[in-house]
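Below you'll find the structure, written out as structure tokens, and then a few comments.
Removed: one protein chain of the complex. Kept in place: all other protein chains.
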Amino acid sequence: MTDPILESVSLSKRFGNFVAVDDVSFSVPEGSFFSILGPSGCGKTTIMRMIAGFLEPTSGDILIRGRSILDVPPNKRPVNMVFQHLALFPMMNIEGNIGYGLRRKGMEKAEIAARVGEVLERIGLPGIGKRKVDELSGGQKQRVAIARCMVMEPDVLLLDEPLGALDLKLREHMKIELKQLQSDFGTTFIYITHDQSEALVMSDQIAVMNQGRFEQIGSGRDLYYRPGTAFVAGFVGEANRWRGKVTRAQGGGLQLTTEAGLVITGADHGRGLRVGEEAEIFVRPEAIRIGHAVSDVAHFSNQMSGSVGSLLFNGAASRAMLRPAGGGDEIEVALPQSGEFSALKRGDEVHIGWEAEQANAFAYDPTAAAATAKASGTGGT
Amino acid sequence: MRAGAKLGFFLLFAPLVLWLGLLIVIPHIDMFLVSIRERIGVAEYQTSLANYLTFFTEPLYLVTFLRTAMMSILATALTLVIGFPVSFYIAKIAKGRLQSALFLLTLVPFYVSELVRTFGWMILLRETGLFSTLLQWLGLADQPVEMLYNDVAMMVGLVYTSMLFMVVPLITTMESLDDSVIEAGYDLGGSGFSVMREIIIPHAMPGIVSGSIIVFMLSLGNYLTPTMLGGKDSLWFTELIYSQFIVRFNWELGAAFGFMLLFLSSLIVWGTLKLTGQTLEKTMG
Partner (left out) sequence: MKTIHRRTALLLSAASIATLGFATAASAETLRLLTWGGYAPENVIALFEQETGHKVEVTLSNNEEMIAKLRATGGGGFDLAQPSQDRIAGPQAEFGIYKPIDLSKIDAGQFIGSMLEATKANTTVGGEVFGVPHVWGTSGLVVDTAKAPGVKDYTDLCNAEMAGKVSYRLKRPTLIGFAYAMGLDPFAAYGDEAAYKAIIDQVEAKLVECKPGVKTYWSGGDELLNLMRSGEAVAAMAWDTGGWKLNADNPDITFVAPASGALGWIDTFVLPAKGKADQAAYDWINFVMQPEVAAMITEVAGNFTASKGADEFVSAELKARYQASFPPEAVDNIKWYPPVPAGLEVLEGAALDRVKAAN
């Protein structure tokens, strides 16, 4: 791996008594797509603004290519930013917008024109230089905003939820396009979002942030399958969750008994939960197998039966909400894509089961529980 | 039905038409008729353009108009130069309560009448006034200093009187500029100066133009400030009109002057719009 292009060392930012960013360290390898994922208000925009130079850290350091940039004013930093609402200059045409930074560098007019033409070509919008900003569609503006930064050939491009204002269809499309642009230009992207699917699709690395701290840094796969904290498990992807007391623990495997008396086996993946501790268990809907007969799920360490409470058809991602026979919250189960359960109706009796390995157990943390509840309430896009 | 709709239309527009007709159009027509009348004897008149000719042939009147126009342009420019940073601070830097408080502060002087405000300046600037006394007390002057009755005092008064009318449109347009657009300007390598020149000023242009038009017209049409603060050298065009109407009983010449003021000031505004590439539609929209 190459040397990190950007490093954050124990970065903190306090506003009065409020700690927005609390001792955050990370490093971003050159040419990678790095996302910071977290609910709104978690401090991710504050980090971004400190890197861009609009805020000064309370303590800690930011280094680019090994050199601190804290003394460098925002207009001199080798960092550019795509703003949430793009912040294109409405008083200039597209050419003026893209050429703005080059003019500031004192580049020759002919050279600027050539560079602008080139970058417009690269973003697939040749010949729109003379148009006005408000004559472009949402997606075109998006690309222009990126092009405006890319002509500056920054070491790092910061993107502050730039897809937030787009409609769903366009957003899906732009996710792919952004990733494409990033690998075309080979520039390091730092991308901020509260939308896990944006982060998962595009990023090489994702930092999950909560209440000013980084919970976990890793690839999308790591976060999804091996969440390091209860917050990550709850925030990234969907999960059924049970809370209860650890009634047995042995070599990574454990047993949890909920208040309702339900017994679930799970794994703590080395987190060392002990008997008597309060814990939470997360199980992904797709980790749960569904069967018509008990025998279909007989080989799983966790088994349950229940009736179909409701069906959520969503093509390949269709779900069933099951009411457990023994009572308790509904369980979300992914329906296999084989079409085997396409005839499933409300009220049908089914059997489910999952491996203890797939049931991630964490020590119960009331603050994380509150934060994920809030995040899934507000940031469920 | 159609007739009913038509009646409704007329009823809705009647107040506007009456307002324009009775208070603006008809008096102006009457004024115009007065202005093309020449007095040839006691209560005897004939139609002629003699009054307009007087405006152009008597250097005093033309010079006074030009002086008034130049001073008004200067007052407008000064108001803009002072008002712009103030508006920028209120619109973009001050937040929350401070912002409302500062905005209110710019309004406060207008809670009292123009006459009182002008008297306020006279109390400050006169020879036995506050500034003169202060300067002597500080030892910066060894005798009373007269700061009243000159063009500088008049300019101070004009700028002060006009400030609100510049600041309000400027704040309104600048508030509509997204902070992130300014940040983007810096982010892409702009300095404070170039962000101001390429982003903030172009964005604020409609406010600058409408504010400037209002301030120019107000200064040109001001009567009180030039006469009270300007003193013996401050001949202002409105003063000429006033004295023709009231002191000289020469309504004919006064009306002609009034029309020249209307015409020439419109010409100046139009010319300035053309020169700066602005249109009235853009400014109003």
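Just so it is clear, A and B label the chains in written order, and each chain counts residues from 1 on its own.
One rule holds in what follows: a residue touches a chain if its C-beta (ideal position, glycine included) is under 8 Å from a C-beta of that chain, and two chains touch if they have at least 3 such contacts.
The model shown is predicted, which means the values in this text are computed figures rather than measured ones.
**Student:** With touch as defined up top, name the shown chains that contact the chain not shown.
**Tutor:** B
**Student:** Among B:V63, B:L130 or B:I201, choose the residue that contacts the chain missing from this document, as touch is defined above.
**Tutor:** Only one listed residue reaches the unshown chain, and that is B:V63.
**Student:** Using the touch definition up top, pick the residue from B:I36, B:L220 or B:L240 that touches the left-out chain.
**Tutor:** B:L240
**Student:** Looking at the full complex, which residue from B:L78, B:L148 or B:L188 touches the chain that isn't shown here?
**Tutor:** Hidden-chain contact among the options goes to B:L148.
**Student:** If the missing chain were put back, which residues of chain B would it touch?
**Tutor:** 42-43, 58, 60, 63-64, 126-128, 144, 146, 148-149, 227-228, 231-233, 235, 240, 243-251
Note that in this section only the chains that are shown with their structure count from here on.
**Student:** Quick one: report the Å distance separating chain A from chain B, using the average Cα coordinate of each chain.
**Tutor:** One centre to the other, that is 57 Å.
**Student:** Could you pull out which chain A residues touch chain B in their complex?
**Tutor:** Within the complex, chain A contacts chain B at residues 52-54, 73-76, 79-81, 83-85, 87-92, 100-101, 104-105, 148-149, 152.
**Student:** Would you mind writing out the residues of chain B in touch with chain A in their complex?
**Tutor:** 178, 180-181, 183-191, 194, 198-199, 202-203, 205
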